[in-house]
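Report on the following structure.
Just one protein chain is left out here, and the rest sit where they should.
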């Protein structure tokens, strides 16, 4: 069971309170009707399915009920960071180096 | 290579088993192959076997980042059935079932395909409607599947609790008598031995780093930890890692990889005669030849390659099992493990050609890949050999996600695979 | 029978005898005994039979790693469990114990014929045969294999005991209460942290319990232990014994299984049998010690052959001599001390056989002083004795050559092949292991979790080393959590540090092809099997393990993995790390299903949601059906009525006069804010702008893929306030989907969603008398058709209760839905039911609701649609606001296949004979005479016997259905083909006159 920091509650809490909500930063286009079938397929179905740091969404469904974003390493399942919906993608390089340090401290 | 039989076993027994030959050599890569298959699970090794046996294509390499059969082939609950709703699925899985029935003889390797029947429990009116829909469709498709009253279900599987007081009372069941289980490792080993015997190279511990495409966009070969290997045809059969490999060929896939957990109990004398699946409470169970209760669970909620999985899911699965089979409450969980399953948006596979010339794919089986092993391998081999879809795998294209022509068993029936 | 108990020795209560039965024979032990120690005290070693060869077996260990001494234990009805470790199960007066996997008896077991034919049952033999004739597999071969397998028998009755679970948050979790664990807990606790210390044994102490001679800080070990435990209690450490850390999960979550009653004669009724703890720790300290390795030689599995450390434990902890004439065979110093202790306790030690040419001189001197023969540089090449070892065959080894054999008489053979650090939990974390060529074992390397390994777990040997390391690791964890611990110095006397060497099979002068040198005792895997697997091309330890089943027994390789690895590596001519170590998987020891299920059994398995009116329905004989988490009244049979009769009556009564229905489970969402209408326009297919306050409309919700997700009637209360209803099963899903769009895609919208599903009790009144019944109860609202027409909503009071009143119908009759605050639901229902008597009011359930709506062609999402149906397919195209620029699903609907001709469309079906009721789910074809597989063109989604239509009616999805009105389709059934005509879906009151009353 994972531990997840809710960026709205500012607490690190058990996974049991959260619901996974798929890949992050897949924005629903302004005018879907203008999109090609391929573009719409990509929006609906194509996912990066990263092996490593993955930008994803969670919902604090049994808490503040907010959807938020997270970067999680899908190999270790360790969260590199979480941030509020609407905030820009954090810089991966700096996240990884930060994580690297905390690893080496062990 | 020694032919397996009671006689050869006896003969070797008398000579202290000193003369058995290798079941497959551990090959080093050649510079070039006609076909390279990425992923040495049952699917990949099976495709190699059928390429060699039915299409005479033996200059084939099956490459794996680890040991053969070390992925989902060796990590699943070995349920085999074909009572799917849609014609496309029913044909494919029933084709697999036909192959399963002769596989031990075909491979001269006892894969212990056990036709003990797979029973799916209906716990709600909606389940009943949906199972009836399956049974009628199966009947008109020539697929074995029949309805049991709850009393008949109890008779078929005595440990079953059919009390109306149960939280999810059993309202009846769908039974495919022809379905069952098989010994998962033997499937990988049997295909490997047979393919190797026919000249296929099995290259283990050799991660594929990238699929290389030429100026015309066609496949040229694969970059591996042991260097570049040339091939005009490459088939990716890498289960949970498929999208990672396909990405290197510039193809983004409609796939997500989830952790799936399974567990076994301590071994006991025969008590459980069949396979039982319950989708309302999310649990699958059978008893292995060794006596262990083999129990399958659902996937964790988040995508992952960690193969760890959490405790809460195991708690729920075991609770579900003891809810349906209260006599097992004092049994003990011996071992649990995790696998990585690749899931498509419509829970059906992608099997066959891709937009890239010379690149073939076999993925997206979710939790149901084992049962279709020979069927997927057999039709994929055809497609690779002829560079055209096999009538049975033709509907399982990537294209369907653009057109919307999905094969959505899950949406149609909420039946887990 | 000789008594092997040593008076006054050990931690058992010599004054407190306990009797129990083994294979129905009564035995006497002492309080504090395990089944194994008590039987050994009675001179019994034979406790079980092996898995494949049914060889006689006795305990080889004294702990949870035991592979041989597995028994069935029984307390009473339904309280039986197989495969219990005799070395762990504590005895109590009346405990019933049975041996397993034997017939007719443990001493004479017919299954043992397998042992004669062992050559046939080599590794993987079943892959190579049983293939001809094919038909024999199901009927003959597999049943034979299955009945041969499987150790004990399954329980056969429901379990009367109950189980529990808890969450626990602790700063430091220490696993293992041996010297290292105790010291670690002390350091961490001294820093003021929340510390939890767990141990799988009945009491804390670990090795100290087997080494009373040790002196710590000047105190005898057991005195120090008592005071240290008291000190830890004082510091607030939570100490849990009989508690096994079963698994190590993400981010320092550790699962514990605590046994609470298996050792008690009469447990308290309120006390659960076992409790699962889900522990979340800031830091974890793994102090699980090390496990002793057997030596691998011919006949190393005979009863009486056991680990030297186990013998030492039986003596020092339980006061039991495991034999009167012992031979000790070892490659490690530790076994020498076992020999000394036994000798001192009166067991005649025939000889200490050490595989090393030059054992430690001080040990040799000690042995000599005790008059014990020392055979250094020897190997063990065999044992004899049918049900108990009676002699050992040993040979001198000189520069690699095995010389002639000597035979030593004995009744027990105590072996030690070195020790393996217990790193199972560490390996659950996917932490990496490093092969240590020096110690010939794996040690912890890279960590993935915030944990420390202390003591023998990382290869340290001896009590002093363990105490010091534990202390320091505890301190390290405290520092990691920002605390400064107090660390005291420790002094240890009579410590027994030692070293040893590691072996594959011991060298022999006999034909190795004939040797039965066991590596995995329980699964009967011999060294030969492992070498055969390698010969057949199994190159990874995973393959070897799976091919031979080495390490897959109920001890999960605790006894066999390292010996197996050494032999496989030797056969492959590779160093161990290149062959790999099979990953240990949870649980550490087998864990009962009951403990994992915890409270979630019976009606607590999952929540059952009930409406405020549920109690009334139950009191009035309703039959219920589960619908998602809810239970709903399905129908209300009168005495003697079956379902069909009851439903027909309910339908008739409702259409004739008045029916009352509990619709409280319908999902309800309040949509409020200046942008409410804009949100509704984007979310639902329908246009909402023109819907006036006080009016309602049927709303259709799609996914962005264009397929139907949900539907329901939606009322506009004010410009900025909508009252949405959803399907019962859809409520949570729909709200989540709406929040998702609102929060992530349209955060700019000023609108908020609140679930009001359970705020309201919803009572539906349907039938020509609905208004007549309701009117007198209503205040503040004119119910006339003119003032309050079909599809209206208003707030008023009903029977004095504040209410939201809908005029709406899901039956085709004049209908109202009264929403009152949940607490009043039952009261209002009873008032209406009472007043309704004069209209023969009839309570009806979900089945009648389904029939009545089907007569009107109203769809049920999830029954007439599945996840592949569009609004146009379902005949709901009218509800799609085509002129709206966008709504969820609009683009999806335009995808080629969704816009294609000839999709399956929802139509009515009337069977030609007017009598046959189609089966829901039945498949439809155009050509009934085609061969199988047939081309199916659709299926029946709803089918009922309609009282109103006086005939069976059905709805179905049929390819191109709309353009086939009046055409005949065929439904091939097992009993014959049914003909039906395609019609519209409205079978009753097509003009909707009855809604206008």
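Think of it as A, B and C in the order they're written, each chain with its own count starting at 1.
To be clear about the criterion, contacts are C-beta pairs under 8 Å (C-beta built on N, C-alpha and C of every residue); 3 or more make two chains touch, one makes a residue touch a chain.
Following the convention adopted for this analysis, contacts and distances are computed from a predicted model.
Visitor: What does the UniProt entry say the missing chain is called, choosing from "NADH-quinone oxidoreductase subunit N", "Sarcosine oxidase subunit gamma", "ABC-type putative transport system ATPase component" or "Branched-chain amino acid ABC transporter permease"?
Guide: "Sarcosine oxidase subunit gamma"
Visitor: One chain isn't displayed here. Which of the visible ones does it touch?
Guide: The undisplayed chain, in the complete complex, is in contact with A, C.
Visitor: Looking at the whole complex, which of C:64, C:129 or C:756 touches the chain that is not displayed?
Guide: Checking each option in C:64, C:129 or C:756, the one touching the absent chain turns out to be C:756.
Visitor: For the chain that's not shown, point to the residue among C:79, C:219, C:241 or C:608 touching it.
Guide: Only one listed residue reaches the unshown chain, and that is C:608.
Visitor: Considering the whole complex, not just the chains shown, which residues of subunit A touch the missing one?
Guide: Considering the whole complex, subunit A reaches the absent chain at 1, 8-11, 13-14, 16-17, 61-66.
Visitor: What is the set of subunit C residues that contact the non-displayed chain in the whole complex?
Guide: Given the touch definition above, subunit C has residues 164-169, 194, 268, 270-272, 278, 280, 599, 602-604, 606-612, 615, 629-630, 670, 672-674, 750-760, 821-823, 826 touching the missing chain.
Throughout what follows, only the chains that are shown with their structure count from here on.
Visitor: In angstrom, rounded to a whole number, how far apart do the mean CA points of subunit A and subunit C lie?
Guide: Inter-chain centre distance comes to 28 Å.
Visitor: Between subunit A and subunit B, what's the gap in Å when you average each chain's C-alpha atoms?
Guide: Roughly 30 Å separates the two chain centres.
Visitor: If I count partner chains per residue in subunit B, which residues reach a count of at least 2?
Guide: 306, 308, 310-311, 402-403
Visitor: Counting only residues that touch at least two other chains, what does the list for subunit A look like?
Guide: 1-2, 19, 37, 44, 76-77
Visitor: What does subunit C use to touch subunit B in their complex?
Guide: Answer in residue numbers: 51, 79-83, 119-120, 122, 125-132, 134, 137-138, 142-143, 145-147, 149-159, 161, 165, 247, 249-250, 253, 255, 276, 278, 428, 430, 513-514, 528, 532, 535-540, 542-543, 546-547, 549, 552, 554, 556, 585-587, 590-594, 596-598, 600-603, 605-606, 608, 625-627, 634, 705-707, 862-863, 866-868, 892, 895-898, 919-923, 925, 932-934, 936, 939, 972-974.
Visitor: How about subunit A: which of its residues touch subunit B in the complex?
Guide: 1-2, 15-16, 19-20, 22, 37-38, 41-42, 44-49, 51, 54, 56, 72, 74-77
Visitor: Touching subunit C in the complex: which residues of subunit A?
Guide: Its residues touching subunit C are 1-3, 14, 19, 21, 27-28, 31-33, 35, 37, 40, 43-44, 57, 59, 61, 65-67, 76-78, 85-86, 106.
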